[in-house]
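A single protein chain has been omitted; all remaining protein chains appear in their positions.
Letters A and B name the chains as they come in the text, with residue numbers starting at 1 for each one.
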Amino acid sequence: MGLLNKITKKTSKGISNIDHSREAYEVASQWQLMWWKFRKHKLAIIAGIVLGILYILAIFCEFFAPYTPLHRFPDHKDSPPANVRFFDAEGNFSIRPFIYDVELEVDPVSFRRIFTENTESKHYIYFFVEGEPYTFWGLFETNIHFFGTKSADVPIFILGGDFLGRDLFSRILYGSRISLSFGFVSVFFVLLFGSLLGGLAGYLGGTTDTIIQRVIDVLISIPTIPLWMALAAALPRDWPTLNIYLGMVFIMSLLGWTTLARIVRGKLLSLREEDFTMAARLCGATHFRIIFKHLIPSFASFLIVNVTLAIPATILGETALSFLGLGLQPPTVSWGVLLRDAQRIETLAHQPWLLWPAVFVVLTVLGFNFLGDGLRDAADPYK
Amino acid sequence: MLLGFILKRIIQLLPLLFAVSIIIFTVIQLPPGDYLTTYIQALELSGIEVDAAMVQTLTREYGLDRPAHEQYFIWMRNILFEGDFGRSFQWNQPVTEVIGERLMMTIIISFVSLIVVWVIAIPIGIYSAIRQHSLFDYVFSFIGFIGMTVPGFLIALVSIYLIFVTTGVAFTGLFSTEFIGAPWSWAKFIDMLPRAGLAIFIIGMAGTAGLIRQMRALMLDELRKQYVVTARAKGVAENKLILKYPVRIAINPMISTIGWLLPSLISGEALVSIILNLPTMGPLMLRSLLAQDMFLAGSFLLIVSVLTVVGTLISDILLTVVDPRIRFGGVAS
Partner (left out) sequence: MYKEQNDIILELKNVRTYFHLDEGILKAVDGIDLKLNKEKTLGIVGESGCGKSVTSQAILGIVPSPGKVTGEILLYKQKDKLKNGPVDIVKLSPFGAEIRAIRGSDIAMIFQEPMKAFSPIHTIGNQIMEALLLHVTDKPKDAKDMAINSLKKVGIPSPEKRINDYPHQLSGGMRQRAMIAMALSCNPSILIADEPTTALDVTMQVQVLQLISDLKSEYKSSVIYITHDLGVIAEIADYVAVMYLGKVVEYTDVDTLFHNPLHPYTKALLSSIPTITKTKVNDLASIRGTVPYPMNLPSGCGFYSRCERVKAGLCHPDADVQLNELEPGHFVRCPVAEKEYFGEA
């Protein structure tokens, strides 16, 4: 081979160049190939970044939110989103953005609240400002917020305020903690039950398989959303939030594992007959080792993709149920609970900003789906 | 031959339905207390004295003092042998009267959605596969993607808002205010169309998007296959051969999707109809669950589950009829 290389290198750059890059491609590991292919999928990368931002906002929501979720500003009920300005009424420019305080008038004819900006009352927006005290993750007390006004009476509602004068943006951020974490927690259990039961059914076959399959058949015969509604309605309304949260996780995973189990079962059934499985058995591998070292890695990427695509479904489930009044109750804040305020058409017509939680939901769901799509394309690097 | 197959499948489904009914019954019984206790509590809260004798009569009548499994048997027996689905506490009427028209609406809307979904999705899926990587393909893939990921109830919410803001009409309910309660007429039908159309559009959207993707993927798989080349090599015209071969073969697995499409439509319809306030089962089911109206809620769940199972049965039968590989044995490639 050495002689061959010398000859080709000396006389033909073309052929040896092709061979080397192709060689690199051929010996790259499975995960390296996946990463290369994933990188090409720009949408997936953007989705990943957006999701990352959302999760950071959720994790550090006490810091990023200017106010705590229950803090009311009684003079600013139903206040529209603040108009952040750089130029004031006289046309002066200020690098530091500011808002004008709003004054409330009630229209005598329609009884509607009208907010007009009071150009006398200028309030600058500061970053890392001192505001309401809070405990950071229950660890230590602090009162630094990412942004806010310096005055305690004049709030900055960047996405508007609700009917009790609470900042919608802060509430959305606190709500994202619940909504976003819900996805991960439920999917964890779905993954656990689904792969366990599906794996057992597929690998062992026989009676185990039949029983598990019948159970799956029964569970999927009941339409999902009505069943979710029924189960969620069974949660006592006066349970503490954590219990309700866990109850909803339980409900989601109870029905969610069936799809994953079927897929895992199907994969294992076919892989069980593959030559490499038989080769492993002939080498003396135990069942356990075969399942975990040989079979599962061959469709691990497939599992990752499925899990990524299952997360938005659970987030949507929680949002839908809370939206309907089942599941999480106020004063707990989740995106679904926030959207309950936007249910009635009259409310929506006058305070359309109450739909902002929906935007966050859509962003999250789209993000996970694009990410999952990118992963799915990348997971088949040998295509 | 085919009849025997159908009968066999139906018999196989009976234990399934049995298990489903048990689960539904359990779920309905889960909320602590029962309607009666809630009802009594509500009455007492509003200051009305409740007659102990009346409580006893009601308890006995609905078997609320019997153990759970006896209650189940009574419930099932009433349904199967007398068509009596029990009595709704909320409305103080037999369940059959309460559900009746709403059930009909749900079935109609679900089936129409199913047909619309198929009629739209299949041709788009086929065309996207044939003209892969064309503008058409990319545009519809994107639309389909959005349709699949953005949930129906959010779209419903936003749609109502937009329509209200632009036209000032609250697009809820199936009829505009003049026609509610009016007897059926051509005008009433026309009035219903835009709202029903919006409902069907939203309900069907996720299903359409999913079906387009599936059909496209199946077609792409089949178009690569050898028998397509054989047909082309024989001199068959391109359009004819696509319809005769890959489309016919790709349709088979699509037919089995009816099995899950119908229940997912019914399921999605529940949410959307709550928001759009349609006279179907969704809104009523929600209220009955919130009020623990046991017979009503249980009957709802039972009926939609039966519809689901029927849907699966239909698609199984269709699949057998259409695919000769299953009929004559042999391995489906």
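Following the convention adopted for this analysis, contacts are C-beta pairs under 8 Å (C-beta built on N, C-alpha and C of every residue); 3 or more make two chains touch, one makes a residue touch a chain.
Since we're looking at a predicted model, the values are computed, not measured.
So which of B:73, B:189 or B:227 would be touching the chain we can't see?
B:227
Consider the whole complex, including the chain that is not shown, and state which of B:4, B:67, B:83 or B:235 touches that chain.
Answering carefully, the residue with contact to the hidden chain is B:235.
For the chain that got dropped from the picture, name the residues of subunit B it touches.
Missing-chain contacts on subunit B: residues 225-227, 229-238, 244-245, 248-249, 252, 323-325, 328, 330-333.
We take it that only the chains that are shown with their structure count from here on.
Take the average of all CA coordinates in subunit A, do the same for subunit B, and state the distance between these two points in whole angstrom.
27
Quick check: in the complex, which residue numbers of subunit A touch subunit B?
Going by the criterion above, the answer is residues 214, 217-227, 229-231, 233-234, 236, 312, 316, 319-320, 323-326, 339, 342-343, 345, 348-349, 352, 355, 358, 361-362, 365-366, 369, 373.
Give the list of subunit B residues in touch with subunit A in this complex.
16-17, 19-20, 23-24, 27-28, 30-32, 145-146, 148-151, 153-154, 157-158, 160-161, 164-165, 170, 172, 260, 263-264, 266-268, 270-271, 274-275, 285-286, 289-290, 292, 297, 300-301, 304-305, 308-309, 312
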